[in-house]
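Complex shown without one protein chain; remaining protein chains in place.
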Amino acid sequence: MNKAGTTDRIRFATVWLGGCSGCHMSFLDLDERLVELAEAAELVFSPFVDTKEFPEGVDVTLVEGAVTNRANLAMAERVRERSRIVVSLGDCAVTGNVTSLRNLFPVEAVLAPFRAEDGRSGKAFLDYTSIPELLPRALPLHQVIPVDGYVPGCPPDADRIWEAVRALLRGEPVALAESMRTFG
Amino acid sequence: MPVITLTINDELVSGRRGESLLEVIREHGITLPTLCHMEGLSERGGCRLCIVEVEGSPRPVTACTTTAREGMVIRTHTTRLIRYRRMIVELLLAERNHYCAVCVSVGHCELQNVAASLGVDHVRYEYLSPRVTMDLSHERFGMDHNRCILCTRCVRVCDEVEGVRTWDIAHRGVRSRIIADLNYPWGESETCTSCGKCVQVCPTGALFTKGATVGEMVKDPGMLRRVLEGRDRKEWEG
Partner (left out) sequence: MIPADLRVMAEQERERQEGFRCRILVCAGTPCLSAGADAVLETLRQGVAEGGLDAEIEPVASGCMGPCSRGPLVKVRSRGKEVIYERVTPESARQILFSVVKGRKPPTVSPLPPDFPFLARQERVVLANSGAINPERIEEYVAAGGYGALSHALHEMTPDDVCREVSLSGLRGRGGAGYPTGVKWSLARKAPGERKYVVANGDEGDPGAYMDRSIMESDPHRVLEGMALAGYAIGAEQGFVYVRGEYHLAGRRLEGAIRDAERKGLLGSRVLGSNFNFRIDIRTGAGAFVCGEETSLMASIMGKRGQPWNRPPYPAQKGLWGNPTLINNVETFAAVPAVVGRGAEWFAAIGTPKSRGTKVYALCGQVEIAGLIEVPMGTTLREVVFEIGGGIPSGKRFKAAQSGGPSGGCIPAAFLDTPLDYESMERLGTIMGSGGLIIMDETSCMPDVASFFLDFCRDESCGKCAPCRVGTVEMHRLLRRITSGTATMDDLAKLEELCELVGTTSLCGLGMTAPNPVLSTLRYFRDEYADHIRQRRCAAGVCAMAESPAPGAGGEALLHAMGVPGEVE
């Protein structure tokens, strides 16, 4: 295993698309295992770090969240382009999950309450022009870009994440045990 | 009892005449996934998960509906069978709105478990996201069509064990829906005895006891056996 600070650590990233960030919270639950991870991997992009641009030449990227708008889609494509291995982290990335509950309704119906005027201010509740355009349906990541591994769960608990991360650090594919690959 | 001999996965095994292939296969410790099958109810052969290869048969057959016969040569886990089973579970997950994370049965769901055991960790097909409803008109129970996989265990247990047949199926194909009486709200059904057997045999969170929240709906699949055995012993007579 590599020592912290050496340059041959793998370039590791996590990405937050259409999700609640619960998977990232669960990731933090790795606790002391984070230290072990830090020795083997350099976190080059993540909601936890201050990098603004998803960098080139990433080895492993964990993606939380469904692809629900155009910005997510562009990000997913960039992640795929610049990462060797992309893994869906959590049910929203894997199945669409709660983010895709809105798929039961057309986009217009979903947005209608926000477009309505606030009785007091006379303005719309939400300035829809300033946020990325929603796709007709929120999609699981693998229905948008090729995905190399799946860590289901809402959120996947830290043990599951660790199991997956350890395999990835060893350069192996994600192969979770039966009890660790349930949805929900 | 007359004994028959057959070959399962290259091993000679014995079974009793009249048994189904599924019974023989499971008696020999081989795991075969099922969703519509339930001991004590008639076989349906609808979920197609227990398909096996029988030598001489042009296509796989469902073990639950096939009677074991002397000399049969069976394979239960060929590459293509495993692939087919996974695909079928993917289709079932894509059909309705199985948001496991917010389901009353999460952690105790047969569909969830079958998916995990078969290694279905994602669904390649488009989620159909149908707009289906919940029926909460019954005093004690609820029916959430979002979770229903149309296994019809509820229909069969109501018909064959409770002897009522409150449940049936309306419409066809992917639009099929479990209905009470002639499509009445469950709570207004004149036939339902509120026995709750349908809730206990339902493999998913489609039928549940009111008041259960996420993960709290634990089914009692042994209930059916106790009812049937109790009846055989005439436990509740006289």
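When the chains are written out, they are named A and B in that same order, and each has its own residue count from 1.
Quick note on the criterion: a residue touches a chain if its C-beta (ideal position, glycine included) is under 8 Å from a C-beta of that chain, and two chains touch if they have at least 3 such contacts.
For clarity, every value in this text was computed on a predicted model and none was experimentally measured.
Engineer: Which of B:Glu95, B:Glu160, B:Asp181 or B:Glu216 sits in contact with the chain that's absent?
Structural biologist: Candidates B:Glu95, B:Glu160, B:Asp181 or B:Glu216; residue touching the omitted chain: B:Glu95.
Engineer: Of A:Cys23, A:Val58 or A:Ile145, which sits in contact with the chain we cannot see?
Structural biologist: The one listed residue touching the chain not shown is A:Ile145.
Engineer: For the chain that got dropped from the picture, name the residues of chain B it touches.
Structural biologist: 43-48, 51, 59-62, 65-66, 84, 87-88, 91-92, 94-95, 124-126, 128-131, 149-150, 168-169, 171-176
Engineer: Spell out the interface residues on chain A facing the chain that's missing from view.
Structural biologist: For chain A, the residues touching the absent chain are 67, 70, 73-74, 76-77, 103, 105-107, 135-137, 139, 143-145.
Quick note on the criterion: only the chains that are shown with their structure count from here on.
Engineer: Quick one: which bits of chain B touch chain A in the complex? Just the residue numbers, please.
Structural biologist: 93, 97-103, 106-107, 109, 112-113, 115-117, 119, 121-124, 126-127, 129, 131
Engineer: Where on chain A does chain B make contact in their complex?
Structural biologist: Residues in contact with chain B: 88, 91, 94-98, 100-101, 103-105, 137, 140, 142-143, 147, 150, 152, 154, 176, 178-179, 181-184.
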